[in-house]
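Complex shown without one protein chain; remaining protein chains in place.
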Amino acid sequence: MDHLNSYLVLSAILFSLGLYTVVTRRNAVAILMGVELILNAANINFVAFSKFVTHNLDGHLISVFIIMLAAAEAAVALAIILNLYNDRGHINVDEANALKQ
Amino acid sequence: MADFIFWIIWALIVASAALVAFGNNLIHSVFALMGTFLGVAGIYIFLNADFLAVTQIVVYVGGILVLLIFGIMLTNKISTAQISQSSVQKGLGVAVVLSILAIILTSVLPHDWTGSLEPMAFEDTVEGIGILLFTDYLILFEIASVLLLGALIGAATLARKEL
Partner (left out) sequence: MIKLSLFILFLPLLSFVLQIFFGRRFEEKKGEWVSIGIQLSTLVMTLVMLVMMLSKSDPKFSLELHQSWLDLGMFKIDLGIYIDNITIIMLNVVALISSLVHIYSTAYMAGDVRYSRYFGFLGIFTFSMYGIVLANSLFMIYIFWELVGLSSYLLIGHWWEKDSAADAGKKAFITNRVGDIGMFTGMLIIATVLGTFNFQLIAERIHDGVWAANAGMLFGGIAPHKLLTIAGVLVFMGAVGKSAQFPLHVWLPDAMEGPTPVSALIHAATMVAAGVYLTVRIFPFLTADAMATIAFIGGFTAIYAATVAITQNDIKKVLAYSTVSQLGYMIMALGTGAYVAGFFHLVTHAMFKGALFLASGSVIHAMHHSLHHLDDHETDPQDMRNMGGLKAKMPITFGVFMVTTAAISGIPLFSGFLSKDAILAGTWAYAANVHDGWLAALHLAWILPVFGFGAAAITAFYMFRLIFMTFYGEAKKPAIFKHIQESPKAMTIPLIILAVMSLFIVFTLPSINPVSNQGWFTTVVQSPESAVTTGAAFDLEHFEHGLHEAHLPAMITSLVVAGLGILLSVLVYLLNKISAEKIAVKLGALYRGSFNKWYMDEFYINGVIRPFLKGCDAVARFDLDFYDHYLINGWGRNVKKTSKGVGLADDLIVDGAVNFSGIIFQWLGWTLKFVQTGKIQNYLIFVLIGAALLFVVNVF
């Protein structure tokens, strides 16, 4: 617990799992969950570097802003998902391929 | 003892995140996500980030998670606590993500980040964050308030029935 690498490995695994969720899930809400995982992974990195390397609170500040950003993003993304649902009756991202035409 | 708890939390995070990524039931995934968030809050405590730990719980667990649950409930016809979900391009996904993980680990771990530096134990971060927020990060703070307002209005506009 007093070694930076344990945090970095945790963060990397969390990031990978988040990335996998984003890439493979069909459900839009699940993708959103993956995004939250990625953001959390980043936050852990920031705070860990703050403690072990830079020795100041800048990392914490960035984390605060990321959390705020995540909240805003979740709100807007959910609004979009609701619209998608109203429009199509489902929220499967792989079927939302109107861009192809 | 502390070491032991740390690794427990570590494992909890990885396990619950894996459930989020691989689980077949959407409801389970969401609750696993809550475990991840709480675990990350615990990690923050080990990193002496008391303010962030509290913020993590309040915002993520209290706010975002609830939003996600709302999102799920509003977009499914719920009859049981079972909402199955499926994935696409699993094989390709695993391959790519594993390679990216490998790249991260191979590039990050060998590097000596700390050198001879001792880890710093912050006493109380709230005061420091508060001061920084209103001095060095003031503009960022103000922009963040505008962003939140924008998100508020945007979400409200988008969620209306007739767009």
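Every chain is named by a letter (A and B) in the order it is written, and numbering of its residues begins at 1.
Note that a residue touches a chain if its C-beta (ideal position, glycine included) is under 8 Å from a C-beta of that chain, and two chains touch if they have at least 3 such contacts.
Because the structure is predicted, anything quoted here is derived from the model rather than measured.
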item: Hidden-chain contact residue, picked from the options B:L12, B:L74 or B:I100; value: B:I100
item: Contacting the left-out chain in the complete assembly, out of B:V58, B:V88 or B:L117; value: B:V88
item: Chain not shown, touching residues in chain A; value: 19, 22-24, 93-94, 96-101
item: Chain not shown, touching residues in chain B; value: 88-89, 92-93, 96-97, 99-100, 103, 107
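The definition used in the following text is that only the chains that are shown with their structure count from here on.
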item: Between chain A and chain B, centroid-to-centroid distance (C-alpha), Å; value: 6
item: Chain A contact footprint on chain B (complex, rising order); value: 2-3, 6-7, 10, 13-14, 17-18, 20-21, 26, 29-30, 33, 36-37, 40, 43-44, 46-49, 51-52, 55-56, 59-60, 63-64, 67-68, 70-72, 74-75, 85-90, 93-94, 96-98, 100-101, 104-105, 108-109, 113-114, 117, 119-122, 125, 128-129, 132-133, 137, 140, 144, 147-148, 150-152, 154-159, 161, 163
item: For the chain A and chain B complex, residues of the former touching the latter; value: 1-2, 4-10, 12-21, 23-30, 32-34, 36-37, 40, 43-44, 47-53, 55, 57-58, 60-61, 63-65, 67-76, 78-83, 85-86, 90-91, 94
